[in-house]
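Submitted below is the structure of interest, expressed as structure tokens.
Missing here: one protein chain of the complex. Every other protein chain is in place.
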Amino acid sequence: MSTTRIQPPGVAAPARPADPAPRNRRRVRPARIGLHAFLVVTAVVWLIPLLWAVYTSLRSYSDTAAHGYLSLAHGLGLDNYQQAWTQSGMIKYFINSTLVTVPAVLLTLLFASAVAFYVSRFNFRFNVVLLMVFTGANLLPAQVIITPLYHLYLLLPLPDVMSDSDLMYNSYWGLIAIHVAYQTGFCTFVLSNYMRTIPHELTEAALVDGAPVWRQFWQIILPLCRPAFAALATLESIWIYNDFFWAIVLISTGDKRPITSAMANLRGAFFTNPNLIAAGALMTAIPTLVIYFVLQRQFVSGLTLGTNKG
Amino acid sequence: MPAHARRYPSPTRVAAMMSDRRTLLKGMLGVAGLALTPELLAACGSSGGGSSASTVTFGCNGSDAVPKAAFAAMTSAFGKSSGETVKTNTVDHDTFQNNITSYLQGTPDDVFTWFAGYRMQFFAGKGLAHEIDDVWNQIGGNFTDAIKALAKGTDGHYYLVPLYNYPWAVFYRKSLFAAKGYQVPTNWDGFLALAGQMKKDGLIPFSLGYGQGDSWAPLGTFDFINLRINGYDFHKSLMGGKESWTDARVKDVFTHWSQLVPFYQQGAAGRKWQDAAQSLINKETGMYVLGSFVSQQFTNAADLADLDFFLFPEINPVYGTESIEAPTDGLMMCARPKNESGSAKFLEFVGSAQAENDYLNIDTSELAVNKLADTSKYSDLRKKCVQAIAQAKNVTQFADRDSDPGFISNVVEPAVSTWLGAPATTDSVLNQIQSQKSQYFQS
Partner (left out) sequence: MTAIPSTHRSRRRRHVRRFGTTDKLVLALMVGLPSLVVAVFVLLPALGSVLLSFTDWDGIGVNTIKFIGIQNYVEIFTNYPAFWPAVEHNLIWLGFFVLIPTPFGILLAYLLDKKIRFSRVYQTAIFLPMVISLAVVGFIWEIIYDPDNGLLNDLFGTNKQGHYIDWLGNPHLNLWAALVAASWRHVGYIMILYLAGLKGFDSTLREAAQIDGANEWQAFTRVTFPALKPINIIVLVITTIESLRAFDIVYVLGGNNGTKPGMELLSLLITNNILGESSHIGYGSALAVVLLVVSLAGIITFLVQNFRKEARP
């Protein structure tokens, strides 16, 4: 049915992660050594900027002031980290980021899997249109929608228990909503590709048993999408956690901002000690690093982007 | 069933997975629920406080360590004397400024920090600020007429309680001038001669940095040259959009300015003002045209004691050095405060000598605007700053405060940045500014 299909439908990524069969079992050859040399050099070049920041963050300001930044450190230590942590009240911003990121990622995945389930399982006439609208919405530049969105948020009330502003504006709900609306498209796209690889016989069996649609979705399809969820959860956590644009406009209370928007606050608080800023900046990256390392195994295998259409 | 489906679990295993999945999803929802709880708690707490008559909310752009502490000292002093609680919302300086329009239309705090001048009058005129004439009935005696004028909107009502100001001037290190035998110049030729001498001596005559968000920094020099050549009235009129930027008088300003360009520190377009100040501290550069906030960068007490300034020198004897830039910051009340009487009380307190002292004891880079404030503990530098402002016939607020800030940041600043890299392009740069001006000044 498609010239690009290069393997039988269904035998694709979902079952692949643990695939142990080496495809190219070859003896170590000069080419392999050259390959490793190339990759090592690339990896090191890629790490240099990051390592430079780490190195800076471990040095005291007096050391770099006296000897310059390009010099051997006279003692390394975590003092900057300690100071950055206590001086900035960083924990508060980490909590804010968590309050936005966790619900936003979960809701995005839930919404996206629901739509993906629909477009991949049922061939209603407008499923392509639907998928187009969702994916298209994800690709719009954020600046295009920010002004009307801001005014919309000022008009949308929320009960007092949900937001102290009583509005979508300046509330976490507003941030969560726009993240979900914005990211659902990409996830729908990936998940619908993934679900296509799940054979129809599986849900058909459930239908014969008279299982309702929501059980097919919730109890058969969703569990099978676990690798895709892991991959998308990683990507979406990174994107949503790292975003600072929405919060700058939609959150007016400084203490409610997520950590990336609060970076400017932190930088002000640290004055102009780059070593301290480096320490603070690197600390803000820890949560996404942890997520990446934890979910890394499923990461690549769970992203199904179009080669596996069934 | 086709062979390829065998990789999938049999129906019995599907059933097992279902229950598995259920616990997993329950767990996920649990996490989400947990994550949301603190917000609900926080929301309840703060909304309870926000609607209470005894709390004044205060939106504050003092995000750096020093101003933050200074505002905290001031608000807690008010809390003790009045029984009101001030709840401060600190947002970093640049973001606060860029977002002011949406902030004031959204859910602004009762009282907020802002700047005197066109910027204050603009928002007052748009109905986004509350007039505070009653407050001024109480505090009016504490301020000079010049300061009072800065607090009024174009409709004649008061909208701002000024807290402090700071002058712009030419800063230098006394010890460097003494060691090299430099004299403070009194006119433009002397200024150029001094810069030339410094260059001969292997110094960089002027610190300069307008990298990243600091593209406003060179405008102080523009303002001064314009004030010195064309005088206060023309400058205000130009800033207000009433003069043509292709006027010969404006060209003359750029012609003079271009004489300074060879003496500037290089790499300026990528340097932050703080790093340019560092060069002054390190005696790599000789002078720096900047606001007195440059002293914040002098963290070593001995260096700070060595810091001095002179007024931007005279160019046209008609105007001498009669004008000075002294931006004034203060506090305003939002259009619909939740706690109006408390806000008025707070602003009244801000207009007292005690509030000024509480603030300025900590933030020692600024100057009191209150006549009754205690200046006895001021350093020599601060005393000299106060004097410089007091002696000036006209006080300006700085380019982006005397003009439409969008015009300055979207039109003038990029144009000036381009020009500093290629001073020969004066005509095309000025044409550019002029052609876009009408978008910002309609009348």
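Order as written gives the chain letters A and B; numbering starts at 1 within each chain.
Everything that follows uses one rule, which is that a contact is a pair of C-beta atoms (placed from the backbone, for glycine too) under 8 Å apart; a residue touches a chain by one contact, two chains touch by 3 or more.
The model shown is predicted, which means the values in this text are computed figures rather than measured ones.
J.: Any idea which chains on screen the missing one touches?
T.: A, B
J.: For the chain left off this view, which of A:L149, A:L202 or A:I220 is in contact with it?
T.: Answering carefully, the residue with contact to the hidden chain is A:L149.
J.: With the missing chain put back, one of A:N80, A:S165 or A:T260 would touch it. Which one?
T.: The single option touching the absent chain is A:T260.
J.: By the contact criterion defined above, which parts of chain A meet the unshown chain? Give residue numbers in ascending order.
T.: Contact residues on chain A toward the absent chain are 1-2, 4, 6-7, 12-13, 16, 22-24, 32, 35-36, 38-40, 42-44, 46-47, 49-50, 52-53, 56, 64, 68-70, 111-112, 114-115, 117-118, 121-124, 127-128, 130-137, 139-149, 151-152, 177-178, 180-182, 184-185, 188, 200, 204, 207, 212-214, 217, 231, 238, 241-242, 244-245, 248-249, 260, 263, 274, 277-278, 281-282, 284-285, 288-289, 292-293, 296, 299-301, 303-309.
J.: Name, in rising order, the residues on chain B that touch the hidden chain in the full complex.
T.: So the residues of chain B touching the unseen chain are 94, 97-102, 105, 119, 122, 126-128, 204, 211-216, 265-271, 275, 278-279, 404-407, 409-410, 413-415, 417-418, 421, 432, 435-436, 439-440.
Following the convention adopted for this analysis, only the chains that are shown with their structure count from here on.
J.: Report the inter-chain centroid distance for chain A and chain B in whole angstrom, where each centroid is the mean of the CA atoms.
T.: Chain centroid spacing, chain A to chain B, equals 36 Å.
J.: Applying the document's contact rule, which stretches of chain B touch chain A when the two form their complex?
T.: Listed in rising order, the residues of chain B that touch chain A are 1-2, 4-5, 7-8, 11, 14, 17-18, 20-22, 24-25, 28-29, 31-32, 35-36, 38-40, 42-44, 46-47, 50, 59, 63-65, 68, 89-95, 98-99, 102-103, 105-108, 272, 274-275, 297.
J.: How about chain A: which of its residues touch chain B in the complex?
T.: Those in contact with chain B are residues 8-11, 15, 87, 95, 98-99, 102-103, 106, 150, 154, 160-167, 169-170, 172, 198-199, 201-202, 205-206, 215, 218-220, 222-224, 248-249, 252-255, 261, 264-265, 267-272.
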